[in-house]
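For this depiction, one protein chain was excluded, whereas all remaining protein chains were kept in their positions.
Think of it as A and B in the order they're written, each chain with its own count starting at 1.
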Amino acid sequence: MNSLILRTIAPFLAALMMLFSVFVLLRGHNEPGGGFIGGLIAASALAIYGIGSGVDTVRRAIVVHPNAIAGAGLLMSAVAGLSAMFMGRPVLTGLWWIPVVEGIEIPLSTVLVFDVGVYFVVLGSLASIALTLEEGD
Amino acid sequence: MEAIFSLVVGLFFAASIYLMLSSHLVRILLGVSIFGNAVNLMIFTAGRLGGPAPPVLAEGTHHSVYPEGAASAPIGHTGEGLVPGPEGAAPAHGGTLAGADMAVAPGADAAVPSVGIEPTGAVSDQMSSLAGAASSASDILGATANPLPQALILTAIVISFSIFAFLLVLTFRAYQSMDTDNVDDMRVAEVEPVRPPLGY
Partner (left out) sequence: MRKLLLPATALAAAALFTSAAAAAPTGDLRAEAMMPGSTPFTPWLTVLPILIPLLGAALTMMLRHKVTWQAPIAMAAVGLATLFGFLLFAEVAVNGPLIMAAGNWLPPFGIVMTVDRLGALFVVATAVVGLAGLIYARRDIDESRTRFGFYTFYCLLIAGVCGSFSTGDIFNLYVWFEVFLVSSFGLMILGGEKLQLDGAVKYGVLNLIATTIFLIAVGLLYGFTGTLNMADIRAVIAASDGAPVATVGALFVMAFAMKAAAFPMHFWLPASYHTPRVVVGAIFAGLLTKVGVYALLRVLVMLFGAEGELFYPLIGWLGVFTAIMGGMGALAQTNLRRMAAFLVVSGIGVMLVGLGLGSSAGLTGAVVYAVHSILAMMGLFLAIGLAERFGGGATAAGADIYARSSLVAGLFLVFGFAAAGLPPFSGFWPKLMLVQASLETSGVLGIAGVVAIILSGFLTTVTAGKAWALTFLKPAAERGPAPVAAAAEAVSVPRSGQAAVVLLAALVLLLGLVPQLVIVPAEEGVAGLLDPSLYITRVLEAH
């Protein structure tokens, strides 16, 4: 697309959307949000960047192929579900680890790993579709 | 309300089946799309149209949802002291409780077996019958929505969305390569029959 405004604004918009997607991903456990919607936002960021600056730029920027991202996400989620086996818990049970850093509790869990995996799956597969559509016809 | 929704669902089904009976792929796809929406609406109606409030409770209130000795609760291991308090076990999340909304989901739907085959309609009724004497449960829950159909619909939407995307691309490719979207003309895989050999 040959629009000066979009071309100028796209990188900033994409960066902002990426940031927001991570925010949405991380707040998801207790409030509306999560991996799925975060992944959607991130994929839209890449799509906008692709429209503004060209598909090749996006492909260079994300380094690996979107399908590989999706695969990695699927792996993360599956491993998060499987990890309960080593703790003697049923599949997909959340395991928590809450370190205290300077008086602040940081709740980390396999639930989070699972959600991040979902984020990557959605990001990877949707970005793959969007970029292919933008680059063809 | 359920009656109106049922009529709408019926209308959706009628429209989608009409479209799917067409021999043009694009119409069939539109029909499939409406079909999926009809099903989603139907599941929503099947889960009873409860109140508008989300089934998320304020912190601390979930003690009374499953009082001691309730018949069945989602997170119980021994059947005693079913839901631990947030101060004991939960990490200090701020705001609403993550578990609380989940806890209601199965609870609301689990009430029916203990009640009998006839659904009791409002979720609050189901809840209170589950908890027996615990009238506080229905007070807290009030007219909340049944979250399970929403979870099911979300799943179904994601699935039908992705499959629809696939079929759309497939249709486009098929149109490009066969130059028709009329399924009657798609005879590549099923050629006109050839007479089998009549002798060895």
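Going forward, a contact is a pair of C-beta atoms (placed from the backbone, for glycine too) under 8 Å apart; a residue touches a chain by one contact, two chains touch by 3 or more.
None of the values given here were measured: they were computed from a predicted structure.
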On subunit B, residues whose C-beta touches the chain left out of the figure: 20, 25, 28-29, 32, 35-36, 39, 42-43, 45-47, 74-79, 83-84, 86, 88-91, 98-99, 102, 105-107, 109-113, 116-117, 119, 126, 148-149, 151-152, 154-156, 158-163, 165-167, 169-174, 176-178, 183, 186-190, 193-194, 196-197, 200
Where the missing chain touches subunit A, by residue: 35-36, 65-68, 70-75, 77-79, 81-82, 85, 87-96, 109, 111, 114, 118, 121-122, 124-126, 128-129, 132-133, 136-137
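Heads up, the rule we're going with is that only the chains that are shown with their structure count from here on.
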Centre-of-Cα separation between subunit B and subunit A, whole angstrom: 25
